[in-house]
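First the structure, then my questions, so here it is.
Removed from the display is one protein chain of the complex; every other protein chain stays in position.
So, chain A:
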């Protein structure tokens, strides 16, 4: 079970209260987690990453275990505490503006 924390605007868009808990088959990667997230909440398609290329939107960041995974390969395994559900996978709206 993977725990995903979304930024408030995306929680509002998808009608989510609190964390999302996802079951991901096989090795948990950023791609497989986001695939599962978008499958459950199709209104999130295109809001985190390009729906066709999978490229992360410019002002979205992915954090976990105090690490910035934003530029990690999408098929790399997620850190063990995330895969085990003890730490959440964070989708973050980047600090932008003044």
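Rule of thumb we're sticking to: a contact is a pair of C-beta atoms (placed from the backbone, for glycine too) under 8 Å apart; a residue touches a chain by one contact, two chains touch by 3 or more; residues count from 1.
To be clear about the criterion, contacts and distances are computed from a predicted model.
Choosing from "Peptidase S9 prolyl oligopeptidase", "BNR/Asp-box repeat-containing protein", "Tripartite tricarboxylate transporter permease" or "Putative tricarboxylic transport membrane protein", the protein name stored in UniProt for the chain missing from the display reads "BNR/Asp-box repeat-containing protein". With the whole complex as reference, residues 7, 9-10, 12-13, 43, 45-48, 51-52, 57, 59-60, 93-94, 96 of chain A touch the missing chain.
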